[in-house]
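Our next item is subunit A:
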Amino acid sequence: MIYISWILIILMLILAVVSIQLKNLIAAVVAMGATSLIISLLFLLLQAPDVAMAEASIGAALTMIIYIIGVRETERSEK
Partner candidate 1 sequence: MNMSLELLLATPFIGGLLTYIGGKVHRWVRNIFAVLFSLLTLGEMSLFYNTTFKGDVWGSLFGSKLILQTNPITWLFLLIVTSISLLVIVFSVDDMKHEEDHIVLDSYYMQLLFVEGAMIGIVLAGDLITFFMFWEIMSWTSYFLIVHGGKKSMDAGYKYIIMSIIGAYAMFVAIAMIYSKAHSLVYPDVALVLSQSSPTFTIWIIILLGVGFFVKAAVMPLHTWLPDAHSEAPSPVSPLLSGVLIKMGAYGLFIIFYGLMSANLAKNIMPSIFSTPVLLYIVQWLAALSIVLATFLAIMQEDAKRLLAYSSISQIGYVVLGLATGTSLGVAGGLFHALNHAIFKSLLFLAVGAVIYRTGTRNLSDLGGLVKKMPFTFVALVVGIIALAGVPPLNGFVSKWMIYEALLQKKEVFLLIMAFVGSTGAFLYVYRLVHSIFLGQLSQKHENVKDVPILMQIPMWVLVIATVIYGIFPGLAMDVIVKGMKMFGFAPIAYNLYGFPQGSTMGALKVINIASVLMISFVVAWIFFLLFSKSRKVSQYDNYAAGQVVTPELKYNYSFGFYMSFGRVIKPIFKISIERIYNYWVDAAKIFGDYYMRRVYTGNLETYNSYIVIVVTIAAAAVLLGGKIW
Partner candidate 2 sequence: MIRKIVYSIFLATIVLALVMFFAAYPFGKNKMTVGEYYLNNGVAQTGASNIVTSVVVDYRGFDTLGEVSVLFGAAAGVAILFFVLAENRRERKNITSPNFVVKVGSRIIFPFILLFGTYIFIHGHLTPGGGFQGGSIIASGFLLLYLAYPGTRVSRKKLSAVEGLAGLTFVLLGLYGLMLPESSFLFNFLPKGQLNALLSAGILPIIYIAIGFKVAAEFAGIVDDMMCEVICRGGEK
């Protein structure tokens, strides 16, 4: 069981690095959303279902949409 958390955390870190290194901002934002989703899984593993729900619905969904709208209104990619 403990490997699940190892795998998830490593995946989370990789996604985080990807999200700050990608030049395409939409892709970066999506990677960040995926990071949030993995964090919400980690919350579930940490026996925090309330926080997991909040992170999944707010951190992953709403925040990502807000970012996407923001990117749409500005520039698609980092120069």
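Quick note on selection: all candidates are chains of the complex that A comes from, given by their letters.
As a working rule, a residue touches a chain if its C-beta (ideal position, glycine included) is under 8 Å from a C-beta of that chain, and two chains touch if they have at least 3 such contacts; residues count from 1.
Remember, it's a predicted structure, so these values are computed and weren't measured experimentally.
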Identity of the candidate that touches subunit A (this complex; choices 1 or 2): 2
Subunit A to candidate 2 touching residues, read off their complex: 48-50, 52-54, 57-58, 61-62, 65-66, 69-70, 72-73
